[in-house]
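These notes concern the structure reproduced below.
One protein chain omitted, others in place.
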Amino acid sequence: MSALLSIEGLKMYYDTQKGSVKAVDGVSFQLKKGESLGLVGESGCGKTSVAMSIMRLLAENARIISGHIYFDGKDLLTLSEKEMNKVRWKGISMIFQAAMNSLNPVYRVGDQIIEAIITHEPEVTFEQARERVKALYELVGLDPGRMDHYPHEYSGGMKQRAIIAMSLACNPQLIIADEPTTALDVIVQDMILREMARIQKKLNMSMIYISHDIAVIAEVAEKIAIMYAGKIVEFSDSKTIFKQPRHPYTIGLMSSFPSIRGSKKPLVTIPGEPPNLLNPPKGCRFAPRCPFATNVCLEKEPPYKEIDKEHFIACWHPQGVKRGAEDKDA
Amino acid sequence: MSELQTVVKEPLWKIRIKLAWRGFLKNWNIFRQSKIGMLGLWIVIVFAILGFVVYPILAATVWRSSLAATVSYDPITGYDFQKINPSHPSLQHPLGTDPIGRDILSQLLYSTPREFMLGIFAALITVFIGTTVGTVAAYYGGILDTFFMRLADLILLFPMIAFLIVLSGMMKINMIMLALIIGILSGFGGITIVLRSQALTVKVKPFIESAKVSGARSFYIVFHHIVPNVMPLSFLYMMFSVTGAIFSEAVLSFLGLLNVKMSWGLMIHTSESGGYLLGAYIGRYWWLWVPAGLAITLLCGAFYFIGRGLDEVVNPRLRRR
Partner (left out) sequence: MPEFIEMKKIDKGRASTVGTVVKVEHLKKFFAVRKGIFSREVHFVHAVDDVSFEIKRGGVLALVGESGCGKTTTGKTLVRLYEPTGGKIEFLNKDISKLRTNADRMWFHRKSQIIFQDPYESLNPRMTIFDIVVEPMSVQGIGNIKEREEAVADILQRVGIAPPETFMWRYPHELSGGQRQRVAIARALILKPEFVVADEPTSMLDVSIRTQVMKLMLDLINEMDMSFLYITHDLSVARYMADHIAVLYLGKIVEMGEIEEVLQHPLHPYTQALISAVPVPDPEFQREMPKIKGGVSKPIDPPDRCRFYERCPYAMEVCKGTCPPLIDVGNDHKVACYLYNKNG
């Protein structure tokens, strides 16, 4: 099966007064139809920048240096702005971070979704659009009677559902959800995540979840890409990432995550802080924080290669299959 | 990261001076990039040099008057018996003379420091009152807040020039009093409202609560936390107040309502009351009003431009990257 979305060697820099910030520096991955991918990383690692590059919604000072983004066979980076507009919403739609606060407070929520439909599909009549929104409301678990309510009459979870309905409005093949549940309480977050996973399966859509929270990603994504300082350091299916992580950063991230289930394992801390992307370290970007780093890590950048079937990693010293770094230390 | 400094061994005051200097340099570097701000600054510097340096030198050398001379360059009591006054610009009088034979250039230069003093003194009073009242009203709220805000509304609605005209009828107003009046009026007026709203956004910040939990009193919080955070804005408004004060002075002395011996506004007033600004005369006797008018416009504009430049320092959002 061919990939729906295929990114090859994407580099995107931000120009600032002090130089260029290498926010995305050589990212490649593929996503098949009907698959869900989780993009995990700490703030400033470039995960949102990847999404913005796919949507071609770049800030004024952002520049795509090189790379290709193939979506459905077309290279999005070569399309004109007009052609790209056709891809947005109908091909790929995006749920932005804190999107639920971006609903316009003076319009009815239903009307805002109808407007989105009519803008992107001018041939649809108002009545047809209304019917479609009704169906969408049912799909995301909202009462269609609420279409004529204003945003302030919605709770946080309901707003998020409305945003999901809006992103589904033009039947996209791919949805990118940037931190879709960050502002929500756990119980609502859980409901929204379940809803999104269910809809994705039902409509056989592709999905990219972006989050800093590994646990959230573990629940919804089939494939996981771990990003660190503008690069993907490890990529595989979620089971492999969680059971047999090989990159020291992934291992550190896993074992620094507190869990409420099972025995109370000691948490592991990763020393130091992520590098400044204005001038990142020369070799491996994780090397200064890595307990397994050797001279080669500080000198040469590790290649991003497949070490197992569909398991990519960028590391000179992939760690053992056992989970947890403490085993290795002993 | 900026460059490191190892300073723990030094006395505290030295460190503070260094920090202030570093902060100044940083802001200066931002300000420097604002063309309009730099233009304003240069104009102000030129005026300052002319008023504070060039005039005293000229007055002590070329323009030194002796009793026997037929020409005196004194800006207030000067005369030129050799010419029909007002006389055209000439070598002796680069900007001509006024209707009673006084040298225009010397009047212009003599007035410059006084305009500066007036503007800055009035602005300092404005900012001092505005900052204190604005922050105190914002922090304590309640009846104090209501009182000062209604007072500010009242002053905003109040036609200041008209008020000053009435006031000048009742008492003799000199430069210092004018600065006081303008300073107090605008201090309790619009600037209070602006600084209060800024102080309100600072008041709810968690660092204020941190200070309270440490046991800090209200007075301490207002002057250690709120005032420093509204200070940049106050400074910005100070520049705009200078413009306002110089302008008000010009209007009042043009109307001949001020008890001052010489000022730019008064220069225009002199020629206006002599009938030299009527009809076609206004073009014929241009040197009577152009220099003073230009000086007023330039200096007012210059302080406003500096304010615009400072705006970019104070509001990072306005900066171009």
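We call the chains A and B, going by the order they appear; numbering starts again at 1 in every chain.
Note that in this section a contact is a pair of C-beta atoms (placed from the backbone, for glycine too) under 8 Å apart; a residue touches a chain by one contact, two chains touch by 3 or more.
Because the structure is predicted, anything quoted here is derived from the model rather than measured.
The chain that is not displayed touches the following shown chains in the complete assembly: A, B.
If you put the hidden chain back, the residue from A:S155, A:N171 or A:N204 that touches it is A:S155. On the side of subunit B, touch with the chain left out of the figure occurs at residues 1-2, 4-8, 12, 15, 18-19, 205-207, 209-216, 220, 225, 228-229, 231.
Of the residues in subunit A, those that touch the hidden partner chain are 42-43, 155-158, 185-191, 193-194, 212-216, 218-219, 238-239, 242, 252-261, 264, 266-274, 288-291, 293, 325-326, 329.
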